[in-house]
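Below you'll find the structure I mean.
Complex shown without one protein chain; remaining protein chains in place.
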Amino acid sequence: METRTERRTGVGLSRRTLLAGTAAAAGASAISWKVIAEQIETLKKEGWEANPVACKVCGGGCGLIIMKKTGVKPSLATVRVFPNPTHPQRGMCGRASQAAMLWASPYRLKKPLKRVGARGEGKFKEVSWDEALDGIAKQLKPIVEKYGESSVVYTSHTLSGIQKWASFTLGTINQIGHEATCNTAGNAGRILAFGKKYQGKNKIDPDYDHASVIMLVGRSINCPMGVAHRLVEAKDRGAKVIFVNPWQPDPALGTADWIPVVPGTDGALIFSMLQVMIREKLYDAEFLARQTNAAYLVSSDDGHPITKAELTGTDSDADKALYAMRTKAGTVVFRGVKTEKVTDPATGKEKEVQSFIENASDVPELEWKGELKTKAGAVIPVKTVFTAYAEEASKYEPAAAAKITGIAADRIVRLARLMATKKGVFEDNWYSSRNGNDVELCHLLCAANAFIGNVDQQGGLCVEEGSGLTSSAIKFDGKTKTCTAPNGTTWEITNTLRADHAYFPEAPGSFFALQKELEEEKPYPVKALFVTASNLLQREANTDRMRKMLMKFDLVVVQDVMPQETCDYADYVLPATMFLEKGGVTGIEFAREMGGAIQRNAPGLPIPDGNESRDDLFPLLEVIRRAWPERAARLGYTKECKTNADFRKWNKTLSEGYGLPKLMADLEAKDPEKAKAVKESLDANGWALVKPKAYGTYPYKKPFDTPTGKMEIYAFWPYLKANRKGVPGLPAWEPVKAYTLPSKPNEFYMVSGKNLQGNSGLGMFGPGSHANSERRAVMNPDDASRLGVKENALLEIRAIDTGFTEKSRVHLSYRIKQGCLHMPGFSGGTRSKLLRAMSPETADWMEEGVNPNWFATGYASPVFGPLANNGSVSVKVLSD
Amino acid sequence: MTEMKPKKQLAHLFNATRCIGCTACMNACAQTNYGDVMASGKPIHGRVMPGNIQKIVMDGNRRPFQIMSQCQQCTDAPCIKACPFGANYRDPETGQVKIDPKRCMGCNYCITACPYDARWSNPLTGLPEKCMGEGCQKLVAEGKDPACVAACPTNARVFGDILDPESAISREIASSRTVKLLEEKGTLPNFFVEVAK
Partner (left out) sequence: MTDAGFLSLTPQLAAAHWGWTIAFFLWFIGLSGMLMALFYFVRDKRIALVSFIASILGCVFVLSHLARLTNLPFAAFNALISGSLNFGSWMLIGICLLGVQAVLTLVATAVLYGKVKPDWAPIFTERKAVPVLLAVVGVAVTVYSGFLLTQASGVTFWHTALIPILWVLSGLGCALAVWEFLGFRDKKALPGTARTAGIVIEVSELLALFALLQVAASFSTPGAKAGAMSLISGDWAAMFWIGAVAAGILLPLAIRVFGEKARFAAPLCAVLALAGALCIRASVLFAGYFDPLV
């Protein structure tokens, strides 16, 4: 079925992947998608309209079709949500299938609100947009005049791109995202192993469609559904899926293996598996030697990589970028990456091409340890990266690792053999803010794939093809401090030190780091905050700290769809449109077969009657226009757009020359036939494949974005700058530093993550999540009987380090490892007084259970600044 | 009343080895069959949302697993036995247990009679609801799969005629290990839970 659909679109996958991908996975799955297609067809005949959209209920972007009965006012009776049956990221989970219910939700914010009580008290009055926008502008202006533009901070989960239009236009560098609580460690791991270009969660991913054994260390696959579907297909093929997790995630309730590891000890487990592979010589020596920096030399003293500059060369940048490698012949050679400009034969344009500086006939020596003489005459002890690994791994013989990880030694041996001999793949992680040793773990997980030799090959950890879709944005050049708008207007930003970078120089986004700025005004004060699509009190570890931070701002504006908790701390709450009311063309993340694909978003739902929500960018820019018309004019935004329609019309002017038109023009120039096929598929299916995956490219043919261009199992990147010193080259395991380990009988690890039915933000308010998401803390029944805790007992839970205390009922379940309490994020523990005021009776359920961030210490590891959302708590039974 | 042999026996198979508990089937059931109930915003006894599926996680077991349960289309259905006016009956065509609104007074006796807790009271009509709702009956009449089956992202559901040995469901049953729920109640359920391939 799949085969047929994709051929019809004319942009089918490469023949090879097509056959390999579908032969095995025929059967049941194909039938189901066909059935959806038929349902959609019938509804169309009955006068329903089909609109494609990428799901934005969580971050997965699965392909949905919104069906809407034409000629009647849309309501829950006339709107239905389906998975897009041909989509390469197909599938729809329960959270998405309640999208229409969220759109029609009685909880939705409808009008701008102005705070009338004390901050945090949740007392508001409805005001007109005019009053809200004027009020904000009036408060913002003196703040900027007194403290400078950089005193204004923007933060968001998924709408950072939108916020940047406003932050740069205003003149502040401080758009600081959610990453520290989400994917920072994973991104860091990918930066270290593959380079900055590949840091995105879906730039690198396992090729689920062909994988034989998939090991998911702290990845739940609650999202995206496309991957959940591909995993089921993989299982049909006989592949094995293994979850390493103190909690048994929902997808592990079927036929998958579950390895209940002690929290924070995953690194020891992986090293132990490497130890087995090394001892039993199961690793892929050829891959390690040729495609990674395993044979490169590092100092035995401080671990720094040995360069030509140090041994024989000059102090030029070029020689500093040439790394020493030992050959089997016993010589030391130097390797690096070169960049050349070549003309693209298809387009005639010049482009940069990178290649390796290396002599293919040099045979790398993996295992070696010895001494080298520097050009200054000193003799320094050195070893190969592989030897460094072998030494580290030798500390984790399975028997020793079993004691640390709680996983039996023979199981570790079996897992290692399975992964190595079946050429399994370690998932590289998405959400990874757990224990404070996560950067090392995420790097190690990438590196472990190198030992198996399974990188950028079918079934391995692969680079996902990009779609080539560009998006327009304000360009910022850090060297000249200059912003350039799409229309060519330029302006300067005075302060270019992002507030979080003052403390975490490589942070993708560490909002909590503003604590220092807020308390001590160091290095500079921050005073105003715009929160767009983010619930800081559920998002950030250590809720109390975040509450205190919110109290300190002079101005807080929250844009949201729902009356979530952070609204309580806002001076103004602005109602926002949700994704079913917006549109556009986007790339497809997590596409099947690792291809580069794009998709159209045209959900076509109107804003419900009586709801005055506006698209998020409108108020952000309108406030700037009201305070400083000349700054808004930088974008050509010179007069208020009174309606969403007007604003969208104007908004289009920002992206001229980007996005789909640009992509189509490029395709047209290169391959007109393909351009035609892409357009047809987009129109017919709502999506199109632009670029099929070319396996075996990185680093076989093209260098990665690392200092050596190789896959770096030992990171050289930290040695390029002094302020990166907190990140080790070798991702050695270290015990948890983020919180005190539980030690008494009534003390527990607090294990966080998401559950499948609960959801961040929007979904948290949905009836499906209400019905099905566990909000209570979850305890192992054996611990419970030891402590005399009964099902649904009321517990007092106290954070061991911060002393923060809250109450929750408890659910007993063998899905959580002994000694741990599971507490999913975004499920329970809402304390929103605004919500209470708006829906006095019906909101009870949202207050049940826990918000795990209450109990987290808020510890962040250095340099990248990822937070640890796990923690440790003690419990006391209050009543049965 | 339940002796007759139907021409077909339409049945659901729920594959516990594939289900990831995403609850899409539950919501698909709601939107396909009970859009009007949702749009009305009326509360429902015992359920947050209208729908015929219940998610049950058996995590008090050492080996936790989950079941998405719904009407079992019992051959010897207690709900049929309970109804005073014969409003619940077995469809001679499909073998499914149906409800005739014309004969129902909304006493909810069938709701307490169903050992599978598969029924609920529709706040708009007062009718006891269960699988299959009208939307799904229409789909099935058109030869399509019901909503929950189609919506499942992991293909954990199969629907079809178990009297036809060639049907997908019959083949799935033949090639796997399935169990039925609460068989000891003597209801002769026609709902298959696949527990191993």
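Note that the chains are named A and B in the order they appear, and that numbering of residues resets to 1 at the start of each chain.
Following the convention adopted for this analysis, contacts are C-beta pairs under 8 Å (C-beta built on N, C-alpha and C of every residue); 3 or more make two chains touch, one makes a residue touch a chain.
Everything numeric in this text was worked out from a predicted model, so none of it was measured.
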Option from B:C22, B:C114 or B:I173 whose C-beta touches the chain left out: B:C114
Missing-chain contacts mapped onto subunit B: 1, 45-46, 54-61, 67, 69, 78, 80-87, 89, 100-109, 111-117, 119-121, 125-127, 181-182, 185
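Operating definition for what follows: only the chains that are shown with their structure count from here on.
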Centre-to-centre distance between subunit B and subunit A (centres being mean Cα positions), rounded to whole Å: 38
Subunit A - residues contacting subunit B, complex: 28-29, 31-32, 35-36, 38-39, 42, 75-83, 90-98, 100-101, 104, 106, 221-222, 225, 228-229, 232, 235, 248, 250-251, 253-255, 756-757, 767-768, 770-772, 781, 812-815
Subunit A-touching residues of subunit B, taken from the complex the two chains share: 15-24, 26-28, 31-32, 35-36, 38-39, 41, 47-49, 55, 57, 59-66, 139, 142, 144-145, 147, 149-156, 158, 168, 172, 196-197
